[in-house]
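Reviewing the structure listed below.
Only a single protein chain was left out; the remaining protein chains are all shown in position.
Chain lettering (A and B) follows the sequence in which the chains are written, and residue indices restart at 1 in each chain.
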Amino acid sequence: MWKYIARRTVEMIPILIVISILTFLFIHFIPGDPARLVAGKDATLEDVENVRHELGLDKPILKQYMDYMKNLVTGELGTSLTTGLPVIDMFKTRFMPSLHLTFLSMFWATLMGLVIGVFSAINKNKWPDYFGMVTAVSGISIPGFWLGLLLIQLFSVQLGLFPTGGLDGFSSYILPSLTLGAGIMSMIARFTRSSMLETLQADFIRTGRAKGLKEHSVIVTHALRNSLISVVTVAGLQFGFLLGGSVVVETVFSFPGMGRLLIDSIAFRDYPVIQSALLLFAFEFILVNLIVDVLYTVLNPKIQLNS
Amino acid sequence: MTSPTTVQNSQVQNTQRKYSPLKEFWKSFKKQKAALVASIFIGLLIVIAIIGPYIAPYDPFEPNYNALLEGPSASHLAGTDEYGRDIFSRLIVGAKISLMVSFSAVFLGLILGTILGLISGYFGGWVDKIIMRSCDVLFSFPDLLLAIAIVALLGPGINNVIIAVMIFSVPSFARLVRGATLNAKENVYVEAAQSMGASHVRVLWKHIFPETISELIIFVTMRIGTAILAASGLSFLGLGASPEMPEWGVMLSSGRDYLGTSSHVVIMPGIAIFLTVLAFNLIGDGLRDVLDPKIKNN
């Protein structure tokens, strides 16, 4: 397994290079001229050309890419076109809040999702099942910005319990993580329930029961463990999503994470920031996928990690 | 509009062939009370979507600047919006647009994603690698950027919302199907079929694809709801359907500024979306309990 992980890690490098080329082309391909956007509506053509020269955007695209990659190798992510600050500095203040928010959301969402899913499955077609599933469905049928605004109205404006937005200690994470986690909890609950139901019917479970194993033991050792396979897929995917920051939730809560940084830099076509952020997201994603694949084998030894 | 019924039917036929006749399906589906109610709701919704323009009490596009942001009343069941348009009429007429957007996006995504997932999981090797890494790239691209690119390339409009939402769902379908395929591949009967010289297509279609159905059904129902929400998310970013369209997502997001003041503008489309998503999920759950060969209803 370690060999596998090592090989996958090495494989990341060419993938990331390919992604870097793709994203670079992609960014330059989408319409929008950063020089024009930085220069402003009243800029004359001369102003715009000056800005373009200053920003180095008049160089051939290949040269721009090579320069970017050269910097990247030496750990330099370049300078933002709009703020003039090093991209790495901007990331430093934005990445950790996004990471914390992701972990917190995933933590409660997975925990609650598993609990609801298991209880629903055990009590199939009884009240706890209905209740659990209605909760789950509610979580995925509410638009994020709507839920966020409702939570702000209720908990911040009416009750004054949590801050309305920004980042000011742990309490600032609670409402955004509730908003972000609601949908994920629901997904995990539903997946857990359905795979639990499936495995509870499977032969080996029946054998277990026939052998006189206690019901709890059956559920925990066999059914839950088996169900975790699909739960891991879902959770892994969502984790990857969240790491990229959530534009909508971060906007609603004016949360200073990667999502808002990205949306701001897209608005200004701030190429270095967009490029570096996309590379970072891609890296995170590959990493999460690797972890998911490894977890697959741990949970289901039937699957072999071969090439 | 007909796509959901088609899939439902094909699945019904599948079951028919393999496990039980149509009657049996109906017998066990009837027991799923929640799913039954939800099906009726969706059925009604589809009817409304079709005849909407004829039964709407007001012209959904006609502004009335003397009746801005009025709360629900006898003459305006769901109140009026920021142009004085009747929200109830807009919801009725918008049902068609919202359903069309989500159905088309999900089923296009489903087809593409399933094919990719099956191929990827079944053949493994470099095919798998290429498909999965492409999915990774697609995944790691923030939705917003993709949306901008699509809308920029194709211009704004409802069709491009469908394409954008579809592209968001392809990788999810692909990964999911691939996971299920990997699982199914290890099964004895797949090996048996392979050793008996069955073609790849046959093995994939007859032995592996059915194994993925249960997970797909539940995911599709989820995705239909998600697609409506994704469309509204695009609207939140200003990249959705044209702003005068009574698409529910557009209504929800353009009403968001009035949450603290005239909340019905946001609450009404919110309820419509919520109930619809709820119904799809309940149907999905019900179908699954009935159709999945591994779950016996005893």
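We take it that a residue touches a chain if its C-beta (ideal position, glycine included) is under 8 Å from a C-beta of that chain, and two chains touch if they have at least 3 such contacts.
Convention: contacts and distances are computed from a predicted model.
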{"item": "Per UniProt record, name of the chain withheld from view [\"Glutathione-binding protein GsiB\", \"CoA transferase subunit A\", \"FeS cluster assembly protein SufB\" or \"Tryptophan synthase beta chain\"]", "value": "\"Glutathione-binding protein GsiB\""}
{"item": "Residue among A:240, A:256 or A:272 that touches the chain left out of view", "value": "A:256"}
{"item": "Per the touch definition above, residue among A:51, A:77 or A:147 touching the missing chain", "value": "A:51"}
{"item": "Among A:15, A:43 or A:99, residue touching the chain not depicted", "value": "A:43"}
{"item": "Omitted-chain contact residue, chosen from A:19, A:57, A:77 or A:90", "value": "A:90"}
{"item": "Residue ranges of subunit B at the interface with the undisplayed chain", "value": "63, 65, 68, 82-83, 148, 151-152, 155-156, 237-239, 242-244, 253-254, 256-262"}
{"item": "Absent-chain interface as seen on subunit A, which is shown", "value": "30-33, 36-45, 47-48, 50-51, 54, 82-85, 89-90, 93-94, 111, 149, 152-153, 156-157, 160-167, 169-171, 174, 214, 216-217, 220-221, 251-254, 256-257, 260-261, 264, 266-269"}
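Assume only the chains that are shown with their structure count from here on.
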{"item": "Centre distance in Å when subunit A and subunit B are each reduced to the mean of their C-alpha atoms", "value": "21"}
{"item": "In the complex, subunit A residues that touch subunit B", "value": "15, 19, 22-23, 26, 29-32, 130, 133-134, 137-138, 140-146, 149-150, 153, 157, 187, 190-191, 194, 197-198, 201-202, 229-230, 233, 237, 240-241, 244, 247-248, 259, 262-263, 266, 274, 278, 281-282, 284-286, 289, 296, 300, 302-303, 307"}
{"item": "Parts of subunit B lying in touch with subunit A, wherever the complex brings them together", "value": "34, 125, 132-133, 136-137, 139-145, 148-149, 152, 172, 175-176, 179, 182-183, 186, 214-215, 218, 222, 225-226, 229, 232-233, 236-237, 249, 252-253, 256, 259-260, 266, 270, 273-274, 276-278, 281-282, 285, 288-289, 292, 294-296"}
